[in-house]
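Heads up, one of the protein chains got dropped from this complex, but the rest are sitting where they should.
Coming up: chain A.
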Amino acid sequence: MRSPHRTNDSPDRTAHAPGPSLVRLSDLPPGVLRDIALVWLADAVVGVSFGAIAVAGGLPLWVPVLMSLLVYAGSAQFSAVGLLTAGGGPVAAAATGLLLNSRTAAFSLALADDLGRSWAARLIGAHLITDETAAFVLAQDEGKARRAAFWISGIGLFLAWNVSVLTGALAGTALGDTDRFGLDAAFPAVLLALVLPALRADGAARRASAAGAVIAVAAAPLLPAGMPVLLALLGLLAARRGPRRPRTTAPGSAS
C-alpha cells in the first residue's frame, strides 16, 4: 500500500524498517539476540583498544573517531592505524585498508536481498555491512529473520563500535604509556583471531599467508614500514601450488 515516495515523511522509520513492515526483535530465532549482544560486547572491547592504541601511537583523537564513523571496518582501521603510527605513510595505509576491505564487496553481493527494498535502506544498510553482520545474516535461513538479524546486529554494532572507540581514545590519552598494559600485543592478537577461521578452513590461504608472513618479517628490517606488508602479497604465488595442480606442468590445462 505504501508508496515509495512517502518514505520521506518518516526517515527514521526507513532507516530501521526498510520495506513494508517493521523489523521486530521477535523475527529473530531464540538465542540469536544473545549471540548478537555478545558480539557487540566483544567488539566494544576491541573498539576501546583500537581507540587507545591509535592515540597512544601518537595520532590525534579525531583520527580514530572519524575513521570509525566513516570507514567502520575493524581490521582495515587497525591496519591503517598500524601503518600510520609506524611511519608507513598515508598512501600505504589507505592502500592496505582498501585491499582488506575489498572483501566487503563480496559480502555486500551476498547480503543485497536482505537490506530491504527502498533506496534509503540500501544506502544506509550498505554502510552497516561488516564481517559480523554478514555472519549473522548468513546464519539465518528465512527472509524476515535475515533482515532482522541484519538491522539489529548492524545498528547495535555501529553504536557499540563508535562509542567504544571514542571511549578508548579518551582513555588512551589518560593512560599514557599503553605498552605498560600490553596493548601493543592486543592489536596482532585481534588480527590473529580475525584470520584464524579463514586459515582453518582454507589450505591455499594457509600456504599463501605463511609465505607472505615470512617475506614480510624478513623484509621488515630492510624496507620502510608499510612496504613489507604489501610485499607479502607475493605469498599469493604459493597459494597456486596446491594439491590440485597436476604433477606434470601442462600450461594449457593448468587453469
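Just so we're on the same page, contacts are C-beta pairs under 8 Å (C-beta built on N, C-alpha and C of every residue); 3 or more make two chains touch, one makes a residue touch a chain; residues count from 1.
In the analysis below, contacts and distances are computed from a predicted model.
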Original post:
One chain isn't displayed here; going by UniProt, is it "Cell division protein FtsX", "Carbon-monoxide dehydrogenase small subunit", "AzlD domain-containing protein" or "Branched-chain amino acid transport system permease protein"?
Top reply: "AzlD domain-containing protein"
Subject >> Which residue of A:98, A:139 or A:159 touches the chain not shown here >> reply: A:98
Original post:
Which one, A:22, A:112, A:139 or A:159, makes contact with the chain that was left out?
Top reply: A:112
Subject >> Listed residues A:37, A:71, A:135 or A:171, member touching the removed chain >> reply: A:71
Subject >> Which of A:33, A:86, A:138 or A:163 contacts the chain that the document leaves out >> reply: A:86
Subject >> Residues from chain A at the interface with the omitted partner, ascending >> reply: 38-39, 41-43, 45-46, 49, 59, 63, 66-67, 70-73, 75-76, 78-80, 82, 84, 86-87, 90-91, 93-94, 96-113, 115, 122-123, 125-127, 129, 179-196, 198-199, 202, 204-205, 208-210, 212-213, 215-217, 220-222, 225, 228-229, 232-233, 235-236, 239
